[in-house]
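This is the structure I want to talk about, given as structure tokens.
For this view, one protein chain was removed and the others were kept in their places.
Per-chain numbering from 1; labels A and B assigned in written order.
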Amino acid sequence: MPMIIMIAYHAITAVLLALAVWNFIRERERRQDLVLYALIMVPLLLRLLRWK
Amino acid sequence: MRRDRALKLLLAAVLAGLVLWGGLPLRRHRHFGVPIVKGPGVTEVRKLSDYSPGLEGTMADTSVFVLQGREPGGKALIMGNTHSNEPEGMLAALIVIENAVVEKGTLFVIPFFNNSGSRNTRPGDGYPLYFDVATDWGARRFRFGNRDASPLDQWPDPDVYIHYPERQLLSYIDVRNTNRTWPGRAGGPLMERVTFGAMELIRREGVDIAVDVHGAETMFPVTNCIVAPEKSVKIATLASMTVKAAEGFESHVEPSPAGFRGLSHREIGDHSEAMPFLLEAPIPFLDQPTGPKTVRLLLDGKDPFLLSLSKKKKLFVPYDEDGWPLEKRVGQNLSVTLEIFRQFTKRTAARPIDVRGVPRYADVVASGVGRFLADPSKAAPGAVVVN
Partner (left out) sequence: MTTEILIILAVMVAAYVAAKAARLAVEIAMFAAALAGGLAGSVLGTPPFGELARHLVEGSITYLDVMLVFFTATFFMAVVNESGGVVYAVRATLRVFGRRRVPALLALMVIVLIPGALTGAGSVSLLVVGAPVAMALGRMGLPPKRVAAILFIVAGLSAAAPPVNIWAMILCAGTAIPYVGFEFTLGIPVLILGAFTVLVLGLRKGPGAASGPGELPEPPQGMTWWRVLVPFLVFFGLVAAYRVRPFATPIFGLALEFTLAALAAILISPKRIAVAALARDTVKRLLPLLATTVVVGMLQQIMTATGVRGLVSFAAISTPLVLLFLLLPVIIPFSEGVLTYGAAAILGIPLIWFLDSIGFHATVVIAGLSLLWPLGDGLPPTALIGRLSAMVSGYQGPYRDFLKAAWLPWLVITAAAMAMILFSTKLAFLVKWSM
């Protein structure tokens, strides 16, 4: 069970990353938001790569 | 539109660069192996998963060095890196592994007790990733870890950690702290399996003494001391008095509070026949009001802010321009451990623990920690264990 839960957490992280990437690609009006999307991707990538 | 695309590409490139440049060192740290040389007294190397099968194949599994004496006697367990940001425990354990010869009794030594924690860093706290200890033959490099296990090995945390079996509420982060998860469960969260493994070792091998070696802030009231529950307090007091009289350093006795659960000095004694002791040597690096968290501060323990606070009597240990260097911390941990063995042997003649070859406080302070660390590159084939 702990393993399944841990996989679920990686999945939640992946979903959030995917949504951030999607919004990043679609964003057309607010340039500053692009920077914010890039920032929030850092920890998500780090966890999904299992580097940290 | 074209400018937007250019900006997005630029940001994506910066992001990739940042993650690679900043992230790869973290990955390397997690997978960096520390070589340990089997000293003259090591007779066997086991894994903690031998006692807690739930650890097998995980980053939390760790090496248990067995030093079987020439004659039978009492048994003792030494644990370092319960908190992997307190390296004076791990180094004391390593010096025992690489130098000790056991005449009577048996030693079990676990230098990286929270192995996952030693492969974790502490986000937000700006620690160095490694530290080098100078030796006669060059520098020996160690991972500088975290107090808590890595979320890569145990994720998520609960919103509150409920201690087994007492049900005391503890901070959510303590579910990854191997000095809050004692006595542990075979099928509990990973860190409970770690402490359960140690409990099983203690129970199955009939361990008499368990020494958990730590470091603590100079501003923490429970520092520079031996923490002992009721059953260990006599030996702790004798050891404390002896090191003060014979070796000239202070390490007072603190009672283990009965109402604070999950700590080794409380639960080992309550769930086995063994007598637990927790050693705390002052480590200025961990104090909050210090300058930058550098390797130098970790090694020499010198900090101008702490010096100023010491003059205002806000520290719990004497502190001057000499700081509180690693040699003193490791040396006092070794001397107190040896003294606990000696006092136990005096009181329990039928189960003697007689260990030779381990330096004491004065030796380490005079010659440095590195003097007692072996050179893995010169070790005999098969004599190096990487942890």
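The definition used in the following text is that a contact is a pair of C-beta atoms (placed from the backbone, for glycine too) under 8 Å apart; a residue touches a chain by one contact, two chains touch by 3 or more.
Not measured: the values here are computed from a predicted model.
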Chains shown that the absent chain touches, full complex: A, B
Chain not shown: contacting residue from B:125, B:273 or B:375: B:125
Sole residue of B:31, B:70, B:204 or B:314 that reaches the chain not shown, by the stated touch rule: B:314
Which residue of B:33, B:53 or B:158 touches the chain not shown here: B:158
Those residues of subunit B which, in the complete complex, touch the missing chain: 18-19, 21-23, 25-26, 121, 123-126, 129, 151, 155-160, 162, 164-165, 167-175, 177, 185, 188-189, 219-222, 257, 259-261, 287-294, 304-305, 308-309, 312, 314, 316
In subunit A, positions touching the absent partner: 1-2, 5, 8-9, 12-13, 15-16, 19-20, 22-23, 32-33, 35-37, 39-40, 42-44, 46-47, 52
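In the analysis below, only the chains that are shown with their structure count from here on.
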CA centroid of subunit A to CA centroid of subunit B, Å: 35
Of subunit B, residues touching subunit A in the complex: 4, 7-8, 11-12, 14-15, 18-19, 23-24, 26-27, 30, 121, 123, 151-152, 154-156, 189-190
Contact footprint of subunit B on subunit A as seen in their complex: 2, 5-6, 9, 24-25, 28, 31, 34-35, 38, 41-42, 45-47, 49-52
